[in-house]
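All protein chains of the complex are present and in place, except for one that has been dropped.
Coming up: chain A.
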């Protein structure tokens, strides 16, 4: 799965957790979950759990702490997919 496909899947996962529809429509690798999409910490946990389920990967605490932008999240998903 390439970066574009992962980003598309990620956008689908994020959609129900943000009210910032404009930021969602213009989502790119620099989009920040908290600053741009106004996602709170509780919903961020649900997004991470949805990512685990969608991609059949396990996210550890250290990875979770880094997953604050689309770019970092896609990188971590790719690393986990390649490792598995």
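Keep this in mind: contacts are C-beta pairs under 8 Å (C-beta built on N, C-alpha and C of every residue); 3 or more make two chains touch, one makes a residue touch a chain; residues count from 1.
Heads up, the rule we're going with is that contacts and distances are computed from a predicted model.
Of the candidates "Cell division ATP-binding protein FtsE", "4Fe-4S dicluster domain-containing protein", "Hydroxymyristoyl-ACP dehydratase" or "ABC transmembrane type-1 domain-containing protein", the chain left out of this view carries the UniProt protein name "Hydroxymyristoyl-ACP dehydratase".
Chain A residues in contact with the hidden partner, per the touch definition given at the top, are 40-42, 44-46, 48-49, 61, 64.
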